[in-house]
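One protein chain is absent from this view; the other protein chains keep their places.
Chains: A and B, in written order; residue numbering restarts at 1 for each.
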Amino acid sequence: MSTPFLSVRDLTVDFHTEDGVVHAVDGLSFDVEKGTTLGIVGESGSGKSVTNLAVLGLHNPETAKISGEIRLDGEELIGAPRSTMERLRGNKVAMIFQDPLTSLSPYHTIGRQIGEVFRRHTGASRAASRDRAIEMLTRVGIPQPKVRVDDYPHQFSGGMRQRAMIAMALVCDPDLLIADEPTTALDVTVQAQILDLLRDLQEQTGTAIIMITHDLGVVSGTAHEVLVMYAGRAVERGTVREVLGEPRHPYTWGLLASMPRLSAPVDVPLLPVRGTPPSLINVPPGCPFHPRCDYTDLAGPELCRGERPELSPHRGHGDACYLTLAQKQEITR
Amino acid sequence: MKETGPAETGTGSAAGRAAEPLLELSGLEKHFPVMGGFVFRRQVGRVHAVDGIDLTVHAGQTLGLVGESGCGKSTTGRLVARLLEPTAGAIRYGGRDIAHASRRELKPIRSEIQMIFQDPYSSLNPRHTVGGIVRGPMEVNGIDPPGGRDRRVRELLEIVGLNPEHYNRFPHEFSGGQRQRIGVARALALNPKLIVADEPVSALDVSIQAQVVNLLQELQRELGIAFLFIAHDLAVVRHFSQRVAVMYLGKIVEVADRDSLYRRPRHPYTHALLSAVPEVETDPAVESRERIRLAGDVPSPIDPPSGCRFRTRCWKAQDKCAAEEPPLVRLAGNREGHLTACHFPEAPTVHGEDVVLDPALA
C-alpha cells in the first residue's frame, strides 16, 4: 500500500491556559487519500477544528504544544520552519472557514484577496493574478465575475462570499482543502448550493477534502470516510456507509438518535445523549464518554473507567469502545 | 383583508378545530425605515420585514414558523411578544387586539406571552444569579406564588432539569444547554399560555439540542403551553410542531398541518427547502434523493419582487407571477387547512427527480 497523502499519527495538541492545560486533541490518527473526502464530525470542543488548524500550523506556538506526526505527501509538518509552512499554506493545503463575512478582509476587494494568493505562490504579475481571480470566480459560479472582482466582501451575499472563499482556497490548485464548517452560517438552500459546488470541484480537480462539521447530514452527502471525534479523540472511523449505517460507538448512536430527521417517522422521540461534554482540562479517565454512556455496565465499568480504549480494528471500520462486536450488534438491532 | 380564495380564506379558520384560537394574526405588517439622504437624514425606503401575514396558534399547540434568514420570522415573533409594534394589522390574543395596546394594557398579557431566545449566552444577565434571573419576571410583575418566590424558583429549576441547589450560581458556570434551560425556567415563571421560541436550539450541539426539544415537548404536554416555534431547521420544526408555516420575504407562502406540509408541499419554495436539507442517508437504495437547487440568494426585503416574491428564484415562474400576487388559499387536492400561495403549485404527490436549477452548476 502506498503512503496516504495526508497522514496524521498520534497528534496531541495541548493549550496552556490560566485555568490549566486544555487537552484539545489527544492521540489522534487518521489518513486522507487524494481525491477523497474525510468528514470529521463532532460537537463543539471535540477538537475537530483544533486538529485542522494544527495541520496548517496556525496555532500560536507559545500557547499550543503540539506533538505527533503530520505528514503531507511525505513531508513532516510538525516542527517545520515557518517559511516552509507559509509556502504550503494556500498553495498545497488551503482552508475555508465557517463565517465568510468575518473571514474575508473588509478592506480589500474580492479580486485582490484571491489574486494575492496566486501572486504570493506563483510570482505572477498583478494583471495575471487578476485574470486568474476572474477565472476562479467564474468557476465557482459568481455571475458577472469581471465586475464583481472589484467588489468588497460586504457587497456580496452570504452564499456568494462563501463561493469567493472557495475560489480563494482553490486558486493555486491545492492538493488538500480543509473546509471548517463551510455551510454552518448559511441558509439551507445556499448550503445545498455550496456542498454541490465542492463536490463538483473535487470531481474536476481531484483535491482531497477534509470536511469538518457537526451535521451528520452534511457528512452523509459529501464524505467518503468519516471520523467521529469526542473530547479530542477519535471514537469511530470508517466509510460513510459503515459509520452512519452500522454505527458501533455509543456516542455515534447518541448523535444519530438525537438528530431529528425528515425521513424518520415523526412520532419517534428524540433520544438525547444525557449530560454534557466534559471539560477538556479535566477529561474523564479511560473512555472520555463513559460518564454519559448507557452501556458501561454492559462493557464493564472498570474497563471503561480504567484504560483508554483505542480504535480497533486498526484499519477499516474501527471504534474505541470496550463493548464486543456481538454486544454492539445486539444493541443496534 | 386580503382577497378571498376559491376554497377558503387566508385566516387559518381550519374548520372543525377548537373554538377560539389563542393567537390570531391578521394582515400583520412590520416595516422598518431605511434612513439616508443628502444634507438631512430622511427615510429613503422601507424594509418589508413582515408584509401582511395571517396566522393562528391554538391553545396548547405549536405553530412552527420556518424560513431562511431575513424572511421575517424573528420579527413576527417579536411582534407577537409585542417587543415591537406592528405597522399595520391585528394581533388578537384571547380575542383582544393587542397590536397597539399601551404599556399598561399589555401588562396583564406580558405574563401570558413569554419569549425564549436563540443565544443562551447573551440573553442571560451575567451579573445575576440563576435564582435572580428566574425570579425576575415574578418581581417585575409583582406576583407572589403560594409558598414564596424562592420556592417557586427552585420548583421551576427542577422542572427544567436543573439542580435547585444551583440557585446561587451565575450563568457562566453553566454549559450552553443548561443556560437554555435557565431561559426556559425564566419563561415559565409566570405560567405563560404562549411561548414564542426564537431559534431556541440553533446554538446548541446536536446531543444537547435533543434534550431541550424534549424538554419543551414535555412542558407542552404537561402544562398545555402553546408555542410559536421559530426555526430555520425543518427537521426540528417538524418534530415539535402540529402546524407549520413557511415564510419567504415577509410573506407566508404555505401553511399546513405538519404531515400535509412535509409530505405534500405544494409551494415550490417549500419543496426546494425540504429537498435542500442534508439528510443522513444510509440506505443504498435511496441513493439518488431528489435534488432541487435554487439559484442565488434571497432578494433584498427593501425592494421585494412584484407579484410572487419567490418568482426570481423559482423554476416555474411565468409572467403571471410578476403581475399578480398569488393569494394564500386551499388548493384542489389539499387537506383542509393546507393553504398555499402559488399560481403554479407542485403536483399533490411528489416523485423523486433530479432538478438542478442553479445555472452556475448546470
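What we mean here is this: contacts are C-beta pairs under 8 Å (C-beta built on N, C-alpha and C of every residue); 3 or more make two chains touch, one makes a residue touch a chain.
Here, contacts and distances are computed from a predicted model.
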- Query: Of the options "Peptide/nickel transport system permease protein", "Fe-S oxidoreductase", "Protein N-acetyltransferase, RimJ/RimL family" or "Acyl carrier protein", which is the UniProt protein name for the chain that has been left out of view?
  - Reply: "Peptide/nickel transport system permease protein"
- Candidates A:38, A:95 or A:197 - the one touching the absent chain: A:95
- Considering the complete complex, of A:26, A:43 or A:116, the missing chain is touched by A:116
- Answer key for A:8, A:70 or A:104 versus the chain not shown reads A:104
- Which parts of chain A are in contact with the chain that was left out? 56, 58, 62, 82, 86-91, 94-95, 97, 99, 102-109, 116-117, 120-121, 152, 154-155, 165, 168
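Just so it is clear, only the chains that are shown with their structure count from here on.
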- Note on the structure: Whole-angstrom distance, CA centroid of chain A to CA centroid of chain B, is 31
- Residues on chain B engaged by chain A in the complex (per definition of touch): 68-69, 175-178, 205-211, 213-214, 217, 232-236, 238-239, 258-259, 262, 272-284, 291, 293-294, 296-298, 358-361
- Message: Touching residues of chain A toward chain B in the complex: what are they?
- Response: 43-44, 140-143, 157-160, 187-193, 195-197, 200, 214-221, 241, 244-245, 254-263, 266, 269-274, 276-277
